[in-house]
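Here is the structure we will look at, set down as structure tokens.
The complex is shown incomplete by one protein chain, all other protein chains being positioned as in the whole.
Take a look at chain A:
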């Protein structure tokens, strides 16, 4: 037990004081999919004191080739990823303090928890949330580590408020098109490489070695063995609406209006009631089982309708699988939940 972290302490980049520092730190893992799972496991094993994991989804079979915290048991039970992740991580390290939140990471909720955080790790799968993270990082002066991958390709970039350019300096607008896992597939080595860069940066920041932080945008293709590091220093602008001299933090302000969201490339629409509500699962099970097979666990209930599948979470969110059309999803929601 006493020599648990001995190899990290021997590593000159971290050392005894770096290790002591890590153990007092609190990291946010936003999204517990492939990148979030990988980062959470690395940081918990490394001894980071406290983790908050936010995820709105549950484990599916198609996650298993690369989402390293989950297995068949969790896919079969449709366990929420945040819950399954905490269970696995506590088995790896019982003294880690882990908060698991099954919910949408809205700007409002993130602002509530931001003050206690030392780093934000991007485990998300879309740029809407990354622009919220970017504003959050600037407003609360918390470093964040962007990471994304698809196919055999990935990229990572570390944003230190006051020092590096921010995401909005590099990408002035949310890309309307981007390469996603759903359209281009993904292989685990691309995830692991992206995560290796992200977590190395996190270890530097959390152990207090900020001078070692990588200031370039790193990108690579593990299938084609390509690797590039792009200098981005000159993109930093005083007029940037997030990291400039008069920031607006626009992504923290308006973001909560979205009550309906099409989940990135997943043929799924999420509906979030205006006020969070909790359903009586027993009543709902009786009602929905007239229409299709119902499966439930303590966190969610799912019903397979002939053409769609509904998943209801405890916080009132409903996923309508089988459509990308918001109006169609809304009609289905109203039919089964409001009538």
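Just so we're on the same page, contacts are C-beta pairs under 8 Å (C-beta built on N, C-alpha and C of every residue); 3 or more make two chains touch, one makes a residue touch a chain; residues count from 1.
Criterion: contacts and distances are computed from a predicted model.
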Name the omitted chain as UniProt records it, choosing among "Molybdopterin synthase sulfur carrier subunit", "Phosphate transport system permease protein PstA", "Cytochrome-c oxidase, cbb3-type subunit II" or "Sugar ABC transporter ATP-binding protein".
"Molybdopterin synthase sulfur carrier subunit"
Touching residue (missing chain; options A:150, A:166, A:288 or A:318)
A:150
Just name the one of A:5, A:127 or A:144 that touches the chain not displayed here.
A:127
Listed residues A:180, A:199 or A:270, member touching the removed chain
A:180
So which bits of chain A touch the chain we can't see?
31, 33-36, 122-127, 147-151, 153-155, 170-171, 175-182, 184, 186, 194, 217, 219, 221, 224, 226, 228-232, 234-235, 264
